[in-house]
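Attaching a single structure in structure tokens format; questions to follow.
The complex is shown incomplete by one protein chain, all other protein chains being positioned as in the whole.
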């Protein structure tokens, strides 16, 4: 199993029947493919739809039915469409149960930076700031390191997405839970030791006496 | 012609093709019946409809189609329904061309009181405060006097509906236009002298050299 | 999990003293069966947020008649003399709010906004005790968001997921309230299979709705 699939499968375990869920572009989108078949989760596309699905078949695309990345999607029976103010009312108003987002950095206090690298990348925050400020649960899904450097740091050096503390961080090495005291190591990835996680992390971790391995089905 | 019909007919002359218009309960509602047949005015019911009409026929009522007073209405072809926030967005946002409202008092500065008589009548302001604050034109349609006392006063003693100056006052005796300098007597009712208007008014009026009579068709 | 509830179950879930948002405008768009059942179960001490209390024996007026309402946040009570009597007698506490402000306060509660900046009411008795803010030389009132424990909603149709649309002027405050309450109870004229209401026609998204009041099935 590649690292991205591992992360997606682990995040999928956090979703529950009836949840309204937003998946960010990229890795987070992969989560949808790893839900139990009998679980009824509603996916919101922040450009104005609940009930999005993967495009059911080649040739079934419609230019007026796209995701936040502009890619063609499908709509499940029971889908509903709405304008951007309503879409972000759902997000900011606490109606969105879970948002899964990528990250550039998460720090010891649980704050996320994921929209800008000054002088290098200025994409704009899109919906990220509203999603992190407003969702009931914010899950960051990302590689633990990039180009050999940890993305888990003591204090974000990149511009913050929100001052709100995220709820869970799922990486290819570990599951971390931010708390008042710092980041708690909740799980390690299959075959990864606690020391490997610590070595790949640029800040202190709180290590409980028992740190189980992620329970991921092949 | 009775006094209310006179007022309604005079107000009707202020409406123009394509206007969005809100008529208050009571006397203002009568304005709709006095428009030229070929004029296309859109009436907004603030409870959430554009395109309201009188009930076309006995037996054509629907409980889900009522005016702001709860009375059954009709909907013309091209009508549209919306929620209360949108309805007042249209009103507050300056999309409503004209609102015609009743009044308890209007004063020399053009401010209106029409929602409360302390100790006597506490109906609540309903939509009146938004209508007076937000409409492009506010026309007050009312009797000039009530129980022998003028409703046009130097300073409102009743609680104001808004600090915004109304645009026109149409009574059974006169048409008055508020200005920076005070109330200008624009027209007198048929058979009513300037002195009669002054006698029935509890504040100074500005009297132009030429004050025409209202042009009302029988 | 099915959202269907009997009328009795849905109202039983509403504790005495609850804060209720109730849709409707002079009775049109008010969930009438829920009103009747609240009276039958005698739920007392309610805070009601609603445009109006219609008339005695009509719409929300029947909760007033039954003396169930301790506090009322509303734009208009002029058509209900019993509400006025209870207010003057001190039996019901009444907060009068301009209608457009009431709509936006309810919306802002459900949309996660800090409140509403409105010109309506500035310089009137409505602005007493309220914060004002100057923006580009204009003065606005800061009006606070409203939230509720329960929203009681009248709909034209719901599907079994809880997607809802509304009928004409019966829409009014209903979709706003469906965003702003902890538990949203929908009394629909019809409950239809999922997929029957086209996505573009849905006004209230399914995820907002908690209970659907079962309709009576008269055949079969």
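We call the chains A, B and C, going by the order they appear; numbering starts again at 1 in every chain.
To be clear about the criterion, contacts are C-beta pairs under 8 Å (C-beta built on N, C-alpha and C of every residue); 3 or more make two chains touch, one makes a residue touch a chain.
No experiment lies behind these values; they were computed from the predicted model shown.
Peer 1: Counting the whole assembly, list the visible chains that the omitted chain makes contact with.
Peer 2: A, B, C
Peer 1: With the full complex in mind, choose from A:6, A:65 or A:139 the residue touching the hidden chain.
Peer 2: Result: among the candidates, A:65 touches the missing chain.
Peer 1: Of A:125, A:153 or A:184, which sits in contact with the chain we cannot see?
Peer 2: A:125
Peer 1: Looking at the full complex, which residue from A:91, A:104 or A:140 touches the chain that isn't shown here?
Peer 2: A:91
Peer 1: Mind pulling the subunit A residues that touch the left-out chain?
Peer 2: 45-49, 62-70, 75, 81-85, 87-89, 91-92, 116, 121-130, 133-134, 159-163
Peer 1: Can you list where subunit C touches the absent chain?
Peer 2: On the subunit C side, contact with the omitted chain comes from 104, 108, 111-119, 131, 133, 135-136, 138, 140, 142, 144, 156, 165-168, 171, 199-201.
Peer 1: For the chain that got dropped from the picture, name the residues of subunit B it touches.
Peer 2: 17-18, 20, 42, 49-51, 75, 77-82, 85-86, 88-95, 133-134
Heads up, the rule we're going with is that only the chains that are shown with their structure count from here on.
Peer 1: Which chain, with its centre taken as the mean C-alpha position, is closest to the global C-alpha centre?
Peer 2: The chain sitting closest to the overall C-alpha centre is C.
Peer 1: Farthest from subunit C in C-alpha centre terms, which chain would that be?
Peer 2: Farthest by centroid: A.
Peer 1: Tell me, please, which two chains come out on top when C-beta pairs in contact are counted per chain pair.
Peer 2: B-C
Peer 1: I'd like to verify one number: the distance from the centre of subunit B to the centre of subunit C, where each centre is the average of its C-alpha atoms, in whole angstrom.
Peer 2: That pair's centroid distance is 29 Å.
Peer 1: Round to the nearest whole Å and give the separation of the Cα centres of subunit A and subunit C.
Peer 2: 35
Peer 1: Counting in whole Å, what is the centre-to-centre distance of subunit A and subunit B, each centre being its mean C-alpha position?
Peer 2: From the centre of subunit A to the centre of subunit B is 55 Å.
Peer 1: Where in subunit B do residues touch at least two different other chains?
Peer 2: none
Peer 1: Return the residues of subunit C touching two or more other chains; collapse runs of consecutive numbers into ranges.
Peer 2: 107
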